[in-house]
Every structure is written in structure tokens, then in C-alpha cells.
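Pasting in a structure now, in C-alpha cells, and then I'll have a few things to ask.
Removed from the display is one protein chain of the complex; every other protein chain stays in position.
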Amino acid sequence: MNTKDDKVMALSDAIREYVKDGSHISIGGFTINRNPMAAIYEIIRQGIRDLYLYAHSNGQGADELIGGGCVSRLDIAYGGNGKYAATCIRFRKAVQEGTIRVEDYSNFQMCLRFMAGAMGMPFLPTVSSLGTDLLNVWGFSEEERARDPKMPNQKMIVMDNPFGGWMDTPKVVLVPAIQPDVTILHVQKADKQGTGRIHGLTFADVEQAKSAKHVILTCEELVDTAVLRRNPDQNNIPFIHVDAVVPVPHGALPTACYGYYDYDPACLLHYVKCAKDDDLHREYLRKFIHGTKDHEGFIALNGGRERLDRIKADPETGYAVNLARG
Amino acid sequence: MNTKDDKVMALSDAIREYVKDGSHISIGGFTINRNPMAAIYEIIRQGIRDLYLYAHSNGQGADELIGGGCVSRLDIAYGGNGKYAATCIRFRKAVQEGTIRVEDYSNFQMCLRFMAGAMGMPFLPTVSSLGTDLLNVWGFSEEERARDPKMPNQKMIVMDNPFGGWMDTPKVVLVPAIQPDVTILHVQKADKQGTGRIHGLTFADVEQAKSAKHVILTCEELVDTAVLRRNPDQNNIPFIHVDAVVPVPHGALPTACYGYYDYDPACLLHYVKCAKDDDLHREYLRKFIHGTKDHEGFIALNGGRERLDRIKADPETGYAVNLARG
Amino acid sequence: MEKYILREMMTIAAAREIKNGDIVFGGTGISMLAAMAAKNINAPESVMFFETGAIDSKLDEIPLAVADSRVMYLAATNGGLFDAFTTMQNPITGRHVIGILGAAQIDLYGNLNTTVIGNYVKPKTRFSGSGGGCDVASFVPRCIIFMQQEKKRFVKKLDYLTSPGHLDGADGRRKTGLREGGPTVVITNMAVFRFDGLTKRMYLAGYYPGITVQQILENMEFAVDVSHAAEVAPPTPEELKILREKCDPQRLIL
Partner (left out) sequence: MEKYILREMMTIAAAREIKNGDIVFGGTGISMLAAMAAKNINAPESVMFFETGAIDSKLDEIPLAVADSRVMYLAATNGGLFDAFTTMQNPITGRHVIGILGAAQIDLYGNLNTTVIGNYVKPKTRFSGSGGGCDVASFVPRCIIFMQQEKKRFVKKLDYLTSPGHLDGADGRRKTGLREGGPTVVITNMAVFRFDGLTKRMYLAGYYPGITVQQILENMEFAVDVSHAAEVAPPTPEELKILREKCDPQRLIL
């Protein structure tokens, strides 16, 4: 957080400044929508390693970060990507081969963990997962937790309701807060001060931003502060949480950005094909990520302007009507 | 809650249906803004008694309900009304004379209590009030709580952080959930199904709605469902929580309604003058509340159309520019 | 009788479980189609509801994920995950929610595994994980579960218990502190199972036309009571017409 008036930075600078080897990070979006893909590709390009990633259902973004070799530990609720991958492919491979370590939560639990971080509380309660292996099976041992000051000392704790039977709830599960070093979001609009506006569903983006030590906002459009302030009710990221603002048109591609463009089925299917085969995937990384200078370069290799036209959102519905979606 | 397609009711019917002697209720708004005043006057008119009112800073609304003799118990954070009353007048009198009983919380604590109710959790944590009399001094005894199934068994509970020093928080205060029988809000726009749209600050209205067994929405304008659905991001009251929708133009008067009208200084000052004197206040109730059939009648006695013109909101700022505010 | 395919039978079997006034939590694919079919056939005042935060979306086109922009268009309200799960855990609204889930494994009491086959730390097969599945299964009074009828899926012991069903039976949920409810019905490619009111054990309630009880039992690792089993009524012409013409005209799911 800071209260500076102008936080606009180049993407490569923002990533270099706030994402380090070993950082604990979270990314916005959900499965195939509004993942901060440009920022994720830049993390892969910069060869950042050993990230601890906190994910709820961060489908495409999480899978590419894992595939890019950037992630060593992962708290996750859902490693799937809608119709494009019932289980995310590089995620599955990495877990099965033991190249990343993982701990499972539910989507609400991850959401509560970010919310707890945003509230400055050590935990929040839920009844979700009582009696399940989410509660009983830990991915990270008590010893590892004790050694790492960035980890809570326990996965979750079951507690009797101290208010007796109040709210007909005999027991609660306490889920511990997350405080990422940095949260990276892609939003539709932002101003240079860092006020952000998300159109459509916010997923857990707002809680993720407020829980983090630093926030990088990539945005479709950098707009005048005066414009955003005409409708302050619609601005959901307060600038006081934000450190860097980076205008990146199509910054969520190949995932969707409501009101701007749809997900890119061709790109997602090509990724799925590559991800399934280690050689193809290596070639994908070499050519599409490391072989491109920036997100513009990535888009140029992925169908360029013609593809962008195909997935352009209809102004009425916010998505590409009648898009062939594979 | 219900999922009916048409929930439009007359105000008198909605109050009669959902607000009973002894009900536990909460009202929306904050001090001099967006209190559901028409509904409050109707509660007074119907002579409903023995209400348990949950208030954060529900200034004018809480004070008139108390003055109207409707309230016997009150959980409150702030009984003030901005510049018009540093301490709300009938509230102060009622507490000092022992005609209502009261228990104090902070604004955040009341907010968390509604949020806990909305989440279906018995409590939420905070560090607010450690070491204070908010924590130590109870308004309602353990015995009274034990007798009343609608009250939590304790005011608040201090607990050591079960996650050790996680989030640098050695201890937390657990504040118990509220589940009102009914929450009454005044919003700018609603459709017949009960989707509500609040313009400007939402205060704690959304949490109050979601925590309640029943919700009455009064609104400035009843609009077509299709109109509200063109911008679902801006709708903050989901219809599944709502039981009754009541169109009441100027339903927040004499408090403000952002984008529609300002608070009415003449009416507020007249109220202050009456509230300070028991005889004047009795006369106020007789003439302005019991002597009027409905909110239109109340407005007619309070300056009518000419007054409405004076406080009409400027379309740019949302309030009455250069209004003489006493 | 009109011809129909198996997925149509399964969709209609699920749609029939949805009552007017229900708030339907589902994923994509067949569960979304079942919710759409119910709304158009038997439960016009049911409400579709997504964990991503959209309520009562219009769905002009079928979404391919619960985060698809297609769920955002013309919804009643767009919120986020916190709103959605809070509504399901809420003691008022949550009691009206019916969940629709799928899984890799299910046991006798309707507990589900969507996480791993084999060892948790180094699994033979890793699946997507809970998502909102564990949440909805923990909170809500009724759940519909879609399963493939296979021996490796109807197992005596789950490799990992992701989403709670009736846990160890009878009083399992109450003892553990979960909300009353749990799975109501399991719909497979061969049969419909329900749960005994007392023991909470799964029993065979129905088999599709042309399927024998024996075939079903051969595709399960555990035995179930079959004494209440009857043939499931096939989709009516009216149900099929609405399903095909109104719900999935592009055949994206069917």
C-alpha cells in the first residue's frame, strides 16, 4: 500500500519490484475468466522460482505458473478449468510427480482466509469441512509450519461454539488468515492512483487485494481519476491498497474479461494440447513465453488482430455472441 | 426470504405482517441518511410495542422509534445524529429514565454481528474493545440471556489466538451473531421481485438484510426487473433475502437519500425542539405521526411540495447544493 | 414413446428433484442443464445460483465454466465467492439451497472424493479438489449427486473424503457438527439411488428402462438394498421438447 498519486509502472518493473524468488503470492480471476495472464507470463519470463501460490479456483493462471516452473508450494481449492480441463493438466502432473507440494482447502475456506487477512484477523469460522479429509489431512507438517514464519502453525482448528448452541452451531472450523506478499489482479479500469473497477463478478479479487502486503493491478484501460470518481459505488479496489498500476490491453488473455473480450478457445485448446505432452509444453514455453518480449508479442503469436476480433465482446452481453467455443 | 416473483405490498400490510409486539428488528441507514423513516412512522402508528432494536448508528430512526414508545431493549453503538443531536434526545431521556434497557457495542462490532448472522456463524472475531467497558459491562444479565432464546448466552468472549502468534494477534474478542426477525431498509431502487439497488454508501444495510429472517424493502422507485438487470453489479440486495417490496417516494425523509433528496434541516430541527420537551414531543407524536394516515400525510404537514423542492438533490452531486442546513 | 439419450434421462431425473422455490447451486455441464430444465418444466420459481457470485443469471448461451461471462449477463445480482458461500451457509437462505455435485468416488453414505486416488502427498491420480463442493455439501439440506456407475467409483472406502455426505451414517452429520441434510439422491448412467431416512445408507430407488438390478450391482464395490427399486419413468415428450428446444438447442451439453 501507499498513497502516492501516480503508481503507473511498466509490467516488467512491477513484477521485478514486487515478485521475488520465494514470494507468497495470490492471483485474481476464476478458471477461465479475468486471470492476470500478462503478469503471469512475465513472472515466467523473469524466471522467478519457489513461489508459494494461494489459489481458490485460479484455473489457467495457476496452471501456467506451475507449468512455468515458478511454484513450489500451493494452497488450492480447485485445480480445474471448466470445460477445457476437468483437472488442470500441469497442476495434475506436478502433484503426481511431486514437483510441487500442495495443501487442499475448499473455495469458501480460501475466500475466508483472504477475508481474514484483509480484516487483520488470525482466522474466520465456518462449518465447512467438518468430518472431511480437508480438515484431517495436511499437506504441510507442523514442523514445516513452525519453521516458516509466513505460515500459520496449523492447517485448521475445530472449536466448540463458545456461545453454546447460538445459531444452532455446535462446532466451527477456524481457517487461518493468508497474508500474501503480493496479490496480482487484472481489472477492467483503473486510474493512476490505483483505484480499480471490476465489471461483472468480482470472484475473491477484492479480499485478495486487501489481504496482501502489495498489490499489482493490471488493467484494460487506464482512465482519468475524475472519470472513475463520477461513480465511486462501482469502484471496488480502493487505491490505498495498491502499489503498482499497469495498463495491459488484453491482459487477461487467453481468459475472458467481461465487457471487453471472451476467453480464446483456440488459444486454450492449443495450451491443453501442449500441456499434455512434456516436449510440446517445453516448446510452448520456449516459443510463446520466453520467446516473446511481452504480452503484445504473446498475442501476435496467438492469432493476433484477427483472433482479437473474433473474441471481442458484444457491447450488450459482455461476451462474444455465438463464438465457436470448441 | 422467498423466491416469489411479485412481493409488492402496501406499507401498512408489510409492517403488520412482519413486525409484531416483541419482534427483534434492525433498520438501515446511518444517522441522517437513508433511514427507513416511512416504515418507522408506520410502526409507531400501529402502536407496536416491546421491540428489541439492533442499531449501529441509526440516529433519527432509532430515536423516533424509541420516542414512539415502541422499543424496550436496544443494542447500540452510537445514539447520535450528527450536528442535529450530539446525543439523540429521546434515546438519552429513555436511558436516563430507565424506560428502555440498553447494551453498548462499537460500530464495527454491530457490523460484525450482522455479518456473522448473514454468514450463519455464531460469532466473528475482532481486537476492538480489549481492555474496555464495552467488553466488561453488560446491559443484559447472564440470567436474562439464558431465559431468552433469541439472545446469545454471553455479550462477548475474549479468546487466546488458537493459531499462536499468527497475524501478530495474541487475543481476539468474539462478538455474537444477530438474527433479527425483520430488517427494514430504504433503498433507491427495487424491482417487484425484491432485487434492491443502493446508491452511495451502503452503511451496514447489506449485512443487516442478509442476517434477518425477513426483509422489508421500501424504495424510492419501483423499476422494471429488466432495467435493474442491465447492471447486476450495481444491485446489492439479492431478492432471495427479501419478503416485501414497498414503493414509498421520499420514504427516508427527514433523512437524506443520495441522488434523490437531502436531509430536511427544518424537519430535523423541529423534531429536535419537540424531542427536548415531553409535552411538545407528545404533541408531535399526536399530530405528525398518529394524526397522519401515511408518509404522504407526514410530508404534507412538513412543508409539503415546497419543502421537497428545497431539498431535491442536484443531479450532479446527489445532494441539495447550498441548502441552508441550520 | 419418444426416443431419448441417456444424458437426457439423467438430466430429467435430476430436474424432477428440484422444487419450486429451490435455490439451485450447480456447476456447468449436466448439472446446469438439470437446473435449466427444472426452471422451464417443473419449478418456474427456482433460482440458479453460482458459487462465483451470480444469482438467477439469464443464460442466453450455455456457460462452459461457472466463471464464464455468460453467467454475468442479466443476472439479478453479481457479487463474489464470499457472497455466494455466505448465502449457502446462511440459516435462512441456505435452507432453500439444493446442491448438484459430481465426484470420482462415492461411498455407501454418499461421501464424495474429488481430490486424489492413492496417497495424498504423492497420488496416483490427482483431481481438481473440492472447489465449492465441500462447502455446499457441508451447508445445505439437499444434494443431487451425478456419478458414473462404475465399480472403481462406488467404493467401500474413499481414498480421500472431500465432501461430506452422511459421514458414518445415522447420526453422522449431527455428531460432527454439520448442518442437517446431506445427499438426497445419486443419479448415474444406470440408476437412481436414495438414502434411508434412519440409517442414511444408500439404497437403489430406481433403474432406467432396459437396465437390470444385476447390472447395477455389478458396477458397485458395495452392496445396497434393492427391495424398493422400481423402473424410473422415462422423460415425457413434453420434458424432452423443452430440454432440447429451450435448454440446449446448440447441443453443447447433450
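Lettered A, B and C in written order, each chain numbered from 1.
Operating definition for what follows: a contact is a pair of C-beta atoms (placed from the backbone, for glycine too) under 8 Å apart; a residue touches a chain by one contact, two chains touch by 3 or more.
Nothing here was measured: the structure is a model prediction, and the numbers come from that model.
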item: Chains on display which the left-out chain touches in the complete complex; value: A, B
item: Touching residue (missing chain; options A:His241, A:His281, A:Arg307 or A:Arg325); value: A:His241
item: Selected residue (touches chain absent from view) among B:Glu64, B:Asp191, B:Glu220 or B:Asp262; value: B:Asp262
item: Contact footprint on chain A, counting only the chain that is left out; value: 1-5, 118-121, 179, 193, 195, 210, 212-213, 225, 228-230, 232-233, 235-241
item: Positions on chain B where the hidden chain makes contact; value: 29-34, 56-57, 59, 76-84, 86-88, 91-92, 95-96, 98, 101, 104-109, 111-112, 115, 126-134, 137, 139, 158, 167-172, 200-207, 256, 258-259, 262-263, 313, 317-319, 321-322, 325
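Keep in mind that, in the parts below, only the chains that are shown with their structure count from here on.
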item: Centroid-based (C-alpha) most distant chain relative to chain A; value: B
item: Distance from the mean Cα position of chain C to that of chain A, given in whole angstrom; value: 28
item: Separation of chain A from chain B, taking each centre as the mean of its C-alpha atoms, in whole Å; value: 37
item: Residue numbers of chain B (touch at least two other chains); value: 119-121, 179, 233
item: Residues of chain C touching at least two other chains; value: 54, 72, 78-79, 89, 91, 139
